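Pasting in a structure now, in structure tokens, and then I'll have a few things to ask.
The complex appears here without one of its protein chains, the remainder shown in place.
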Amino acid sequence: MKPVASKGNLRFSWQGIFTLLMYGFMYIPILILGIYSFNQSRYGAIWKGFSLTWYQKLMGDERLFLALGDSLKIAICAVAISSVLGTLMAVGLSKYRFLGKSLYVGISYLPLIIPDIAIAVATLVFLASVAIPLSLWTAIAAHMVFCLAYIAIVVSSRLQGLDPNLEEAALDLGATPTQALLKVLIPQLAPAIVSGCLLAFVLSMDDLLISSFTAGGANPLPIEIFSRVKTGIKPDINALSVLLILGSGLIAAFAEYFRHKSERV
Amino acid sequence: MPRRLSHNSSLLSRTSRRRFLQGSAAVLAGVGLSNCRRTVGNVDTAASETTAAAPSSGAAGDGVLHIYTWADYTDDELAAQFTEATGIDVKIDVYDSNETMLAKMQAGGGANYSLIYPSDYMVTEMIGLGMLTELDKSRLVGLDKILEKWQSPVYDPDSSHSVAFSWGTTGLLYNSEVLTTPPEDWNYLWENRDVLSRKLTMLDDVRETMGAVLSSLGYSYNATEPAQLEEAYKKLLDLKPALASFKSFGWQDELLSGDLLMSMVYSVEGIPVSLENPKFKYVIPASGSSVWTDTMVIPTSAPNVDAAYEWMNFNLQPKVSQETVERLFFATPNGEAMSMLSKELLDNKNLFPPEDLLAKCEGIAPVGDANALYDEYWTKVTSA
Partner (left out) sequence: MEGGLRPEGRAINLSTIYQGFKSSLRPLGLLGPAGLWLFLLMVLPTILIGELSFVPGLKPGQPILGYGLLNYLRILEPTYLQVLKRSATFATGTTLLCLLLGFPVAYWLALMAPKRWRNLLLVLFILPLWTSSLLRTYAWITLLRPSGVINLVLSTLGLPTQSLMNTPWAVYIGMTYSFLPYMVLILYASLERLDLSLLEAAADLGANPRVAFWRVTVPQTFPGIAAGGLLVFVTSLGDFVVPTLLGGPSSMTISRLIYNQFLGVARNWGFGSALSMVLILMVSAAISLLLKYGDRNPEMYS
């Protein structure tokens, strides 16, 4: 019996082998970056010995940390505001029917559909035509657009699976609509809001184009990395990617945990 | 810890909300106004008013000197010395061509910069666009040490808007171990394109690269004849399959590791590589190339103008200029700084080319209406 069972579990199929290859395809570039971040040599693929110099260089790199700070400021502000606006929007759309609702829904999809470059250009032209100088705040304003769209989508999909009776029960028991929203609905939505926020946060941290066109006086991390890659690849970028990948892996784990939780409840 | 975090973020969102309210009010007002005859972009003048009204927008009010400069002019040591001498913090952002700098300034993304480093022809163009402040020379110390040639240059008569900072040439940097017959002139590129195939880069700089091709055809770097420009465009298109890419910066690693055999480079970038690694040689094409001057200017939208003057004065000091030359390898227009340089540097034919060769080189000059043609052909070359 036993050999048969284990044979059943480890049945080799071409799909399985192919999938394994694809996992390799996804992870080998990242692994190579990691390995070469410890390479002593400055250029080329030849291994010149193990060294931590690039990590030391990275730690002393003030510009990168300033850029990281700018990115965090933009992402945190944009996500914080969008989490409120996006949640309210999702709740509103689930509750009310009104004239032009489908138009409203369509518009809320636009930030997900229209390519970044077109959004970025449009926002720049708009800001320029009303003579608002670019700053960190214009970048936050522009990031809010896609952040709230993503948060609203994640929250809406959670709202669909919710029991509407709970909120009604709260209203019957004398709670005001606002109390019902804050005390009953929001706690139920919390995991979805958190996972939506994490998604929006990662997208905001990764955004190059919208920041390039709307940020002034600020130099978010993707812009700094892009200009470094363009104006001279330095291996401390390898070291940086290793740290960033570890960081985003951690966020991803959190997000998955919350998504899982929001599906379970 | 979590409590503190949430406290922080609610604080952030409160201040930003207030800012957004202000912002949206401005937007609504702006939309109302925009029905009048309007212009789009170039918000610099408007920007300076806005920053005056609300100094906290952007980083204008933080006392930091924001400098916008060439990717190879980031000199941490210079910035550190300046901060030590004056107490003013410096933040440097970089660009990779005059045109991208202008685009960013016109798009309103440069409202924080107090000091920029445009090249000669760009100074003229920016003056024409009203983007540069007329300098108050009584606030500048050491202008008299600038060589006569740069006291009243063609691009900015009387130096009323700019202070010459550096000059240099454009040339070819090549791997002399592989390319055993040394290149002498621009036509080498076309004659040897099979050897160079996809191991050659040219500058991502419309005027330099178009100019080099024009020069190889025997025309001026500043040609304005449509027929000449079209001929140059076709010749460049012909070479394009042999190019690995158009790039002004960042070719060093590729050249050193052997991915590239030759790059068209600015002397500032090429000379340090050839000094460190003698197998790479820098050559100025015999028929002449461009000789450029980079300058320091103050945009009209600049906050913190005082700090910008401090920076200019700091850089006008012969000692500072001399040390910068020794670190960055450009030629200095500062006569006194030049006299302080080591003989070795002064004798470097790449850094200070002999007069007869320099005489063949041309400065890049504004081309007026032909600009549109340059842009169009460049867009076509890069799109093809």
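Every chain is named by a letter (A and B) in the order it is written, and numbering of its residues begins at 1.
Keep this in mind: a residue touches a chain if its C-beta (ideal position, glycine included) is under 8 Å from a C-beta of that chain, and two chains touch if they have at least 3 such contacts.
Predicted model, so just to flag it, every value in this text is computed and none were measured.
Contact with the chain that does not appear here is found for just one residue of A:A152, A:I193 or A:A218, A:A152. One chain of the complex is left out; on chain A, the residues touching it are 9, 13-16, 18-19, 22-23, 25-27, 29-30, 32-33, 36, 43-46, 84-86, 88-96, 98, 104-105, 107-108, 110-111, 113-119, 121-126, 128-129, 141-142, 144-145, 148-149, 152-153, 156-157, 160, 177, 202, 205-206, 208-209, 212-213, 222, 225-226, 229-230, 233, 237-238, 240-241, 244-245, 248-249, 251-252, 255-256, 260. In the full complex, chain B contacts the hidden chain through residues 24, 27, 31, 37-42, 97, 99-100, 102-104, 106-107, 129, 198, 206, 240-241, 243-246, 254, 257-259, 372, 375-376, 378-380, 382-384.
Throughout what follows, only the chains that are shown with their structure count from here on.
Work out the mean CA point of chain A and of chain B, and you get 35 Å between them.
Within the complex formed with chain A, the chain B residues making contact are 9-10, 12-13, 16-17, 19-20, 23, 26-27, 30-31, 34, 38, 40-43, 46-47, 50-51, 57-60, 66, 71, 91, 93-94, 96, 107-112, 247-250, 252-253, 256-258, 301. Chain contact summary for the complex, chain A toward chain B: residues 42-44, 66, 76-77, 80-81, 84, 124-125, 127-137, 140-141, 213, 215-219, 227, 229-233.
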